[in-house]
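Only a single protein chain was left out; the remaining protein chains are all shown in position.
Labels run A, B and C following the written order; every chain starts at residue 1.
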Amino acid sequence: MTVMSYLGAIGAAQREAMEADERVVIIGEDVEANVYGTTGGSGKSRADKGDFLQMFGSNRIRNTPISEEVIVGAAIGAAMTGLRPIVDLSYSSFLYMAMDQFVNQAAKNRYMFGGQASLPVVFRSAMFYGLNTGAHHSDRPYPMFMNVPGLKIVVPSSPYDAKGLLRTAVDTDDPVLTFEACTLWGSKGEVPEEEYSIPFGQARTVREGTDVTVVAISSAVPEAVAAAEQLAEEGISVEVIDPRTLVPLDTAAIVESVSRTGRLVVADPAHRTCSAAAEISAIVAEEAFGSLLAPIVRVTTPDTQIPFSPALEKQLYPNRSYIGDAVRRVTGERVSVPPTPEGVDDALSTQAPR
Amino acid sequence: MTVMSYLGAIGAAQREAMEADERVVIIGEDVEANVYGTTGGSGKSRADKGDFLQMFGSNRIRNTPISEEVIVGAAIGAAMTGLRPIVDLSYSSFLYMAMDQFVNQAAKNRYMFGGQASLPVVFRSAMFYGLNTGAHHSDRPYPMFMNVPGLKIVVPSSPYDAKGLLRTAVDTDDPVLTFEACTLWGSKGEVPEEEYSIPFGQARTVREGTDVTVVAISSAVPEAVAAAEQLAEEGISVEVIDPRTLVPLDTAAIVESVSRTGRLVVADPAHRTCSAAAEISAIVAEEAFGSLLAPIVRVTTPDTQIPFSPALEKQLYPNRSYIGDAVRRVTGERVSVPPTPEGVDDALSTQAPR
Amino acid sequence: MSLTNEELLEMQRRMVRIRRFDERASKMVKRGQIPGTVHTSIGQEAQVVGACMALGDDDYMSGNHRSHGHPIGKGSPLGPLMAELVGKSGGVCGGKGGSLHLADFAVGSLGESGIVGSSIPIATGAALSSKVLGNGKVSLAFFGDGAANQGCLYEAMNLAGVWQLPVVFLCENNQYALSTPAHTVTSGVIADRAAGFGMPGVRVEDGQDAMAVYDAVSTAVERARAGDGPTLVEVVTYRYNEHSEGLRLGTDYRNADERTQWLERDPIVLFRRHLVETGVATDEEMDALEAEVLDEVEQAFQFSQDSPFPDPEVAFRDLYTEPIGVTS
Partner (left out) sequence: MSLTNEELLEMQRRMVRIRRFDERASKMVKRGQIPGTVHTSIGQEAQVVGACMALGDDDYMSGNHRSHGHPIGKGSPLGPLMAELVGKSGGVCGGKGGSLHLADFAVGSLGESGIVGSSIPIATGAALSSKVLGNGKVSLAFFGDGAANQGCLYEAMNLAGVWQLPVVFLCENNQYALSTPAHTVTSGVIADRAAGFGMPGVRVEDGQDAMAVYDAVSTAVERARAGDGPTLVEVVTYRYNEHSEGLRLGTDYRNADERTQWLERDPIVLFRRHLVETGVATDEEMDALEAEVLDEVEQAFQFSQDSPFPDPEVAFRDLYTEPIGVTS
């Protein structure tokens, strides 16, 4: 085991995948200069050991124009003809530019063509919410991609998962979208020295518990764990489950947990309406209804766009306090309904360029 | 009252809105030749009375290049500066081309700019599912737009609603997306002679009942009604609710109905995961849990893309039989889980060009 | 770039194949034997086949809603195509694609696209893969004058230009996009757009002359294969039929005279005359070829009728390479 940051784990997975298979290429804006920190060695300096351009050459590290639609489309076409591209789209907010290619080509081609195509292509992007990056740089759009059959959706919440899931993504013959959480970039964790991969569709039980199941997504996972620790002190035992992949979704693990706890809270940083939380709630309301002892409560980002001001933004996302309140609510305590404005926090800031 | 087809009602609403306000313009591909039948008189012939180009001139009937991204964006820009455009995007499957403009401009501009902008613009499109139009022409993408705060989403299921809701859409100062159901184009219904509009966020109780609430969307509404009629004969009383607008959603009406019936089935032609049905289920599982006597069952299109073959497609969508089975299931009868393949139906076909 | 006699005959054969196949498909639509519609390439055969013959068997292409002409031009057998239009299990996509949305990977057809413009990036990506893998394959993207106003074309042209990808952008300018005359929605000349993106732009004014198309595309393909990057080729042509079969529009957006003039320069008639005049074939041989193709189309029709419909359960296959258990 070695300790790695979430961002470092992504870089390491990319490097190992590129070393393992010559057909793996990286395509994206500013990947040559390692602007987003996943195509270099440790640190961001080209001089440092491990610069991708030096290691793999410009034939495989493809610095692109700002043309998301053709970048995504070309990666799909390349995947259909023998390459295994990793496309770095930097911010998740830029995915909309290529929506037609995601939905009409990536998701449909194999199916429409009766299995003639396989599409080993990974689309990476980072969600920058909570960092005062403004409405054009704060999207968490995975729910809309979950509604598109044919895509696989990955939402790692730890360095270990980020590395193992990304490796699986590259090795899979289907199109995968990974949504990385920028707020977790700096988080550190243990990662095996040797290469490994994590199968899709297997949730991780982050913390065991008996009173309430909290299914938490992406950056809500550490918040749920923090809430669970606090609640443990209050005598409430919380089980925290991280689905890790939203498509495929480990329905069985969630249903099994709820069948034991009888209560479900879903913490999801996406906007509320038609969120991943909505889906998980609906699955449980259909498949584990008999076990339910209390309403299913969603802790999501409310249906508003993301304001820039540090005085406005932070209150919007699921945090330990809202999750804690939701758990208390389903265990019978009377609490105010989240989100209640938290007042002005000091803003986090990030070095990531926009 | 007069009898109108669903398609005719849309045309009539457009005509009345254009007559009422000079700032209303129609922008779209092939709108000049009335290819989709909503910019002409009765019938599709220019010679017929009521041709829009003749009535309103080419300054207001704007036949466009095939450039969805700029069409949508230009309509947004025009709305921000004094026009009230109706954009005809023909098939809902083409909306992805302009996704960035929908999400990053239409939905965000007013909010980001602190209320400086208002965006009176309507985006119309038709969903052609069930007509063997293939994977590129069969999308029902409203759930992904529901996940975008700032847009209003309209799904009319009758001529009366189509006309009244479209008029409201044009008269609203916010961006509205209407998803019309091609399978309902030919359906006829009573419509007032005089101009009228239907407020957003008010569900319609299509049929009253006491045992089960069926919330049905778009073309699932007539199917739900047909199922209810059949179930009535079996002694099961079904209440059918059509939300009519998904954003804003008449949560109160749904919760109230479930609080009486104790049972909920949601019939939604969208793909299952993160569907409107998921959202409605999640709302009820949170807000009406105490009234629920049975699992909430969703009848949706399964998470697969849409195959062309008439032998494959029809089985996929919510129909009276699946809805009936779902109702029986929540009322305690043992039935097979939908969808069970139905075998080969004769395919419907449509004259609409692709 | 000179063709052998066999190749010249093959050129004519493929054009006739497209014509007869599409005529048959049109009839089938009218008789309700095909669900939905089809878009024929009738009148555009020289443009399609002239381009395809300039490609090698292993080269790639992508297309659009006018979707059978391209694979036929590239050499696809007719039976599976016809069965696909009917939605049968013997269809080239097992009935899952249907018209507009089919592909025949066996002949390098990576997919026709029902979404106007959407397959242009795909062909560009195939060219990227050729470039990275160094396998010498060329890609060609077919698209219409209407699609030439989709932004992704210019993103693709720019990307292909900077990376010197082996791709040919082939605009089938049949002068209309559905009911809309190209000149009313196109600012400037399509072929002239190439220059600003650093590549040659060629306009084949007589797109009914298969050899003219062949020559222009061959030059582009050679250029691509030599590593000198992309070319934009615009071919001026005409569709004889309505935009799609069964469609009836109230307006008379195309003038009747115009159609008559184009009918006088029928690409198949012209090329047949050329072959006979240059001694490549006799009139009898040409008649025989036509008869053979008619027979082939009849067999394709029979195949489409005899092939069973797919099992309903097939709807739940092929979404992912490893099924993730979607059944309801």
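Following the convention adopted for this analysis, a residue touches a chain if its C-beta (ideal position, glycine included) is under 8 Å from a C-beta of that chain, and two chains touch if they have at least 3 such contacts.
Just so you know, these numbers come straight off a predicted model, no measurement behind them.
Colleague: Touch partners of the unshown chain, restricted to the chains that are shown, please.
Modeller: Listed by label, the shown chains it touches are A, B, C.
Colleague: Sort through B:12, B:31, B:53 or B:76 and give me the one touching the missing partner chain.
Modeller: B:76
Colleague: Pick out which of C:193, C:243, C:272 or C:317 touches the chain that's been left out of the picture.
Modeller: Missing-chain contact among the listed residues: C:193.
Colleague: Per the definition of touch given earlier, which of A:261, A:315 or A:331 contacts the omitted chain?
Modeller: A:315
Colleague: One chain isn't shown here. Among C:161, C:267 or C:310, which residue touches it?
Modeller: Among C:161, C:267 or C:310, only C:161 touches the chain that is not shown.
Colleague: Can you list where chain A touches the absent chain?
Modeller: The missing chain touches chain A at positions 29-30, 32-35, 40, 43-48, 63-70, 93-94, 97, 131-137, 272, 302-305, 307-313, 315-316, 337-339, 341-344, 347, 349-351, 353-354.
Colleague: Residues on chain B that touch the omitted chain in the whole complex?
Modeller: 23, 25, 59-60, 62, 64-65, 67, 69-83, 100-101, 104-105, 108-118, 149-150, 152, 172-174, 200-201, 247-248
Colleague: So which bits of chain C touch the chain we can't see?
Modeller: 149-155, 157-162, 184-190, 192-199, 201
Please note the rule applied: only the chains that are shown with their structure count from here on.
Colleague: Taking each chain's centre as the mean of its CA atoms, which one is farthest from the centre of chain A?
Modeller: Centre of mass proxy via C-alpha means gives C as farthest from chain A.
Colleague: Between chain A and chain B, what is the separation of their C-alpha centroids in Å?
Modeller: Centres of chain A and chain B (C-alpha means) sit 31 Å apart.
Colleague: Please report how many Å separate the Cα centroid of chain A from that of chain C, as a whole number.
Modeller: 40
Colleague: Counting in whole Å, what is the centre-to-centre distance of chain B and chain C, each centre being its mean C-alpha position?
Modeller: 35
Colleague: Identify all positions of chain A at which a residue touches two or more other chains, and write them in rising order.
Modeller: In chain A, residues 100, 104, 108, 111-112, 149-150, 247 touch at least two other chains, as defined above.
Colleague: Please output the residue numbers of chain C that touch at least 2 other chains, ranges allowed.
Modeller: 91, 93, 95-97, 101, 113-115, 118, 151, 319, 326
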